[in-house]
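The complex appears here minus one protein chain, its other protein chains still in place.
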Amino acid sequence: MLQLKSLINCIDNSGAAVVECIQIIGQKKLASIGDRIVVVVQKQSPGHAAGMSASSSSGKVKRGDMRHAVVVRTKQRVTRRDGSVVRFDDNACVLINKAGDPVGTRVNGIVGQELRKRKWSKILSMAPMQA
Amino acid sequence: MAPRLPARCWRQLQTHHHQQSTITTLVRPRASSPPTTTLLLPRTTTRGVKYGWSTLSPRAKVTRFNQVTAGLPAPTTGPAAALKRRERTTPVRAGVLAIKKGMTAFMGKAGARIPCTVLQLDRVQTVANKTRAKNGYFAVQVGLGEKSADNVTAPLLGYFEAKGIAPKRELAEFKVRDASGLLPVGVQLLPDWFHVGQWVDVRANSRGMGFAGGMKRHGFKGQEASHGNSKNHRTIGTVGPSQGGGSRVYPGKKMPGRMGNERVTMQNLPVLMVDNDLGIVVVKGCVAGPKGCVVKIQDAVKKPPPPQKFVEHSRKVLEERFPDAEEVLEAARKRHLELKEARREGRIEQLLAAGVIQEAAAASPIPGDASVVY
């Protein structure tokens, strides 16, 4: 249930730590797992922030950047076809470019299985676990 | 359409017709109607289905000039045209009344969970038929459950007495397309009236929410929390324009008021299960209203009707189960007329004391003391 102004954790190594939702792609009011959103990077991850001046390659995005992202975890419960329900303790997303490819090279946390249905196979293959 | 004459003119015909018809035997010829001549039309105008819907004086009636036979197209207004118009959206078969028993789920073999609603048919019986000739449309009146005679008014007691069935908790009409959809009176409709996989429309009154404000009832935005707002955070604001708009509130303006408890139709719900023993019809998805509310189930209007074969089959099953429904109805009506006469003449007490008791004892299959029945 992510909407305008929602603050979301970014769990890839793109360099963003916390992003803010400014738009949901598609005629939707609220974003759930697998939805594409437009975000603004609000906070960079500490490692990348330090090394940004030294090497521009490590941190791909910086504060204030506007990027697309895919929601991979929500605190709001998501019901599945078999009646099971999943709920995570935080909201998380993975940054992507306009073409739909992930900006980062790694995904650090668990992602929801709904991504499979929504054909985000690249993110799924990068994730260590799915639930 | 044939020229509509006042019913008085063709009453003789009508009485003759009803004696041979079996389905429309509900229409009783009035024995005490004043003698009327077919030639002299009455001067007074009486409006109603019995006399024709026009308020025009029968003498001033001009419809006889506007007939199809005169080369004019069939009228697009009037009862016949209305029935014709609604023909496509009127189900072929009657529906049933049921009680919502709650929601549960079906677990599919592939792992899918299908939420469903359980509707129970409790002693659902056909009570009456409405016909085009008598009522202006075709419909089947269906009753549900049973009611203590304490809670039934005398007119209704007489009504049920004439039908030979127990007083029903609920009565509802189901419009059907034509006379072929009418059912014998007094038969029980079981869940196998529907078949698994068919679509139904389910109607029920939604849960009443009581008096609700504009925000809850109509989704109004409400007003600001601050910026000088004083005690008007959830009020509806203005109800209309000023002088330019006529300085009035337009009819139908959405306002606070009673929310819920209104008819909600869920269309095209697939039937997942029917069980005669449990008396249940299980439909997919949700149905408005709380548990225990009365719902109407009928074949879906927006889907193709059940196959003709099934319609015939369900009809046949019904007739096999209750082969003597018409005789029972006829007997009940005779008995009703006797009792009615007795009530009118004030000898019901004597009848109760003597005649009827013995008769009832003879009629009841359990041989026993008359006082048992009494």
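We just call them A and B in the order they show up, numbering each chain from 1.
By definition in this document, a contact is a pair of C-beta atoms (placed from the backbone, for glycine too) under 8 Å apart; a residue touches a chain by one contact, two chains touch by 3 or more.
Rule of thumb we're sticking to: contacts and distances are computed from a predicted model.
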Hidden chain of the complex, named as in its UniProt record, picked from "Elongator complex protein 4", "DNA-directed RNA polymerases I and III subunit RPAC1", "Exosome complex component RRP41" or "Translation protein SH3-like domain-containing protein"
"Translation protein SH3-like domain-containing protein"
Answer key for B:L72, B:M209, B:V239 or B:A353 versus the chain not shown reads B:A353
On subunit A, residues whose C-beta touches the chain left out of the figure
73, 77, 82-90, 92, 108-110, 128-129, 131
Subunit B residues touching the omitted chain (full complex):
101-102, 104-111, 113, 118, 120-123, 125, 146, 148-150, 154, 157-158, 160-161, 164-167, 187-188, 190, 275-280, 282, 320-325, 327-328, 330-332, 334-336, 338-339, 342-343, 347-356, 358-360, 362-366, 373-374
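To be clear about the criterion, only the chains that are shown with their structure count from here on.
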Sort out for me which residues of subunit B touch subunit A in the complex.
105, 107, 111-113
Across the complex, what residues on subunit A touch subunit B?
81-83
